[in-house]
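Only one protein chain is missing; all other protein chains are in place.
Let's look at subunit A:
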Amino acid sequence: MARIIVVTSGKGGVGKTTTSASISTGLAKRGHKTVVIDFDVGLRNLDLIMNCERRVVYDFVNVIQGEASLNQALIKDKRVETLYILPASQTREKEALTREGVEKVINELSQTFDYIVCDSPAGIEHGAQMALYYADEAIVVTNPEVSSVRDSDRILGILQSKSRRAEMGQDPVKEHLLLTRYNPDRVDRGEMLSVKDVEEILAIPLLGVIPESQVVLNASNQGLPVILEENSDAGQAYDDAVARLLGEDREHRFMTAQKKGFFSRMFKGG
């Protein structure tokens, strides 16, 4: 039986796809057979971030509607041995994702994969609800910013009432907070919510903090999951998050501002 992990947020542009790409790559790199599914029907982008956009032939909706088999639609990653991508449809209506159809595909994947990572679309509509419905765990991607935190709380409410686990009265979906685009300098200056602030408001366990970093854009430009930039702060922060997801105990990093010299502190504003 595969473990099903949804990457969700409510708000758009906070880093769901970046996170899905890196978390799934990290799990696969550790030898777990992993598939990452793009649920954003009509606005497919995971393929670009994973650098397989020109290898898409069939998609998730084709499989649901029986026009292709799973094996035809799954794209094998070229960098990591045990990683597969199931792209979203770019042309269909998002209602093409039916609960029965999604269940069929997830059940079939469950038989051969260890981890199924579901990359949710933004919003709280049908597509987002389909992405989280079958989840065992949820990574709630949040920016330290008011609208993102509020939307994350909203999505937590939906996880607690509209997931399969909630509807069936099973153990609740295991929630993880992943704080992205974190800037410790601005936190020190009182311009940005701190990790502690966001943890206090959302009251769910912290999986990791990804620092705001230029590496993230540089990696996505090239279709490289940022976790593979092993020398970068953001890449290492994602690697820590994957380790914690697998139960490892790792200390949190990249949460404090870099120490600066006396002159830059005086004249460039800490």
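Here is the rule we go by: a contact is a pair of C-beta atoms (placed from the backbone, for glycine too) under 8 Å apart; a residue touches a chain by one contact, two chains touch by 3 or more; residues count from 1.
The rule we apply is simple: contacts and distances are computed from a predicted model.
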Choose one: "Transketolase", "Sarcosine oxidase subunit beta", "ABC transporter" or "Cell division topological specificity factor". The correct choice is the protein name in UniProt for the chain not shown. "Cell division topological specificity factor"
From A:92, A:150 or A:164, the answer for touching the chain not displayed is A:150
Among A:67, A:125 or A:188, the residue in touch with the chain that has been omitted: A:188
Which parts of subunit A are in contact with the chain that was left out? 145-146, 149-150, 153-154, 157, 161, 187-194, 197, 200-201, 265-266, 269-270
